[in-house]
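Heads up, one of the protein chains got dropped from this complex, but the rest are sitting where they should.
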Amino acid sequence: MKRQMNHPADAQNTGALLRASRWRLWEPLLWLAVMFAPLVFKSHALLVNEIAIVAMFALSLDLILGYTGIVSLGHAAFLGFGAYSAALFAKHLNPDPLLGLAVGTAAATVLGALCSFTIQRGSDLTRLMVTLGVSLILYELANKLDWLTGGADGLQGVTMGPLLGRFEFDLYGQTAAWYSLTVLLLIFLLSRRLVHSPFGATLEAVRDNRLRAMAIGIPVGARLSVVYTVAAGIAGAAGALLAQTTGFAALDIFSFERSADLMLILVIGGIGWLYGGLAGALVFILMREGIASITPQYWTFWIGLFLVVLVLVGRDRLLRPWTWFGKARNQSGKPAGERQ
Amino acid sequence: MSAPTVLRAENLVKRFGGITATDNVTLDVVKGARHALIGPNGAGKTTLINLLTGVLPPTSGRIILDGADITQLAPHQRVRRGMVRTFQINQLFGSFTPLETLAMTVSQHMGLGRRWWQPLGAEAEVRRRCEDLLGQFHLGDVRNVKTEHLAYGKRRLLEIAIALACEPRVLLLDEPVAGVPPGEREELLRTVAALPADVSVLLIEHDMDLVFEFARFITVLVNGALLTEGEPDAIANDPQVKAVYLGHGEAVGL
Partner (left out) sequence: MLTILFDGIAYGMLLFILAVGLSVTMGLMNFINLAHGAFAMLGGYLTVVLMQRFGWPFLLCLPVSFVGTALVGALLERTLYRPMYGKPHLDQVLFSIGLAFMAVAATDYFMGSQQQIMQLPDWLRGRTELFGGALGMGHYRLFIIAVCAALTVGLQLVLSRTRFGSQLRASVDDAVVARGMGINVNLVFAATFAVGSGLAGLGGALSAEVLGLDPTFPLKFMIYFLIVVAVGGTSSITGPLLAALLLGIADVAGKYYIPKLGAFIVYSFMIVILLWRPQGLFSRLGGGK
């Protein structure tokens, strides 16, 4: 076989393959703007904080749903487990935020690793059931172990120490917002590396055609476990941030509604392109603030209607014009062309 | 047979409820083989491939690759040991382009599948192998077209290119030219014929022209059991084989 070190077409190939991982011009600008948000929207810093946390949660789901094709209705299990772990740690052991963040993330990661056995086999329905089941079990546990978790009242009175020993959590929430945004950015950068790597490509291969992925030597089970564990860890981090910045942890964090809302958020923003979580979180929370002030009780109805219309019209037709060129991969997560 | 056996199916049996899909089949594929597996529809050829590759567990029997018993190994582990297959119905990655598909496959094969910090395609060796494959399979001009938008003939070529990207030592081709329009068949046939001599190939085919052009050894499977096997001339003149095919009303170039 001829061994040419540089085919004439090599530059072309390199360009095509690496295009997806290159930073677009608008991206650093976007992140710069994002990091300034707590300053610009000082009185809404708590809202910015919430958007950052939800965006992180949605990003973690995108890794397993958008990139690997695992349909999960119980991702809130990891959010909640991270939240309660961090809250309990702060309350009983050490109020340092970063330590608590590490604890929450670690706890959720371990849980994710354990649960990753549950998503290996079976149909989509089985996976749905099992993931939902886990989050409901945690709900029940948190409910019943009320001496630890505060039960239905939730875990109250979580006061955090200053961040990095210097920055107190202020009432406006600016410190909280910057804290969450920084963590979000870090997680985003790491996730970005991951999805554009060979590892990330094998995840998408598993999503597109599990049978063929096996047939080219990809250890599908191992891949599922790893990505599920990582996603659980990130969700746990988001949960820890939530507990730390709001000062409490409530039962409804494990609820089915949370997981369903999350899926909606990700779908609004678009699955499979990492920014979907951020976009979806922004749109969803702003919509909620807007609509909730008009019809607070019937928010569920409009969400439901939106979902129905969205799916009937077609998820991939949602407005994301910048994905029509330059994006290498399909975003809709639809099954591969010729599956038997 | 003077060449050593690389792949051996030993007394393979597969039962589904009351149906015996594979009936005590023993099959040897030698090194460098151009070995065809033929038989009427429903003879159990694809089932046999599924057993060999580990997609289906056998009811009983063993599979030996390069002298090692691989019966308990998972499909992806068998691929790592050099046994790769193609599918009768294209099994591709719809959202990937051919370049991306091959880059991913080659990376996985080269052991880079767990590398998460470097972009796909950063490795020059990966790119080089992709370019070779794209050229070999005439996919160069469609390298950046999403698989779901490719014409059928190109998809079929990609189907086989993916298998070759894994540098197989034993290649199981399941009806490679099935459904390929006449214009694109020649391309595909030439590629199949140009496979490296040290790759052992087991080919399932219905197209008798291709079989007799390609094969140096033929196994005939009927109702899940081995009817007979031998060199092409012997098979072509075998009255049992003729009966099986003529009895089914198929006009075959025997």
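Every chain is named by a letter (A and B) in the order it is written, and numbering of its residues begins at 1.
Basically, contacts are C-beta pairs under 8 Å (C-beta built on N, C-alpha and C of every residue); 3 or more make two chains touch, one makes a residue touch a chain.
All values derive from a computational prediction rather than experimental measurement.
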Chains shown that the absent chain touches, full complex: A
Residue in contact with the excluded chain [from A:L25, A:L125 or A:I294]: A:L125
Of A:A20, A:A37 or A:M263, the residue in touch with the unshown chain: A:M263
Residues belonging to subunit A that touch the chain removed from view: 65, 71, 73, 117-118, 121-126, 128-130, 132-134, 136-137, 140-141, 144, 256-257, 260, 263-264, 267, 297-301, 303-308, 310-312, 315, 333-335
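In this section, only the chains that are shown with their structure count from here on.
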Cα-centroid distance, subunit A relative to subunit B, in whole angstrom: 40
Residue ranges of subunit A touching subunit B (in the complex, touch as defined): 1, 3-5, 7, 9-10, 13-14, 16-18, 20-21, 193-194, 196-202, 204-205, 208-209, 211-212, 214-220, 328-330, 334-340
Complex contact set, residues of subunit B against subunit A: 53, 55, 74-76, 79-80, 84-85, 87, 89-97, 99-100, 103-105, 107-109, 112-122, 124, 127-128, 130-132, 134, 140, 143-144, 146-148, 155, 162-163, 165-166
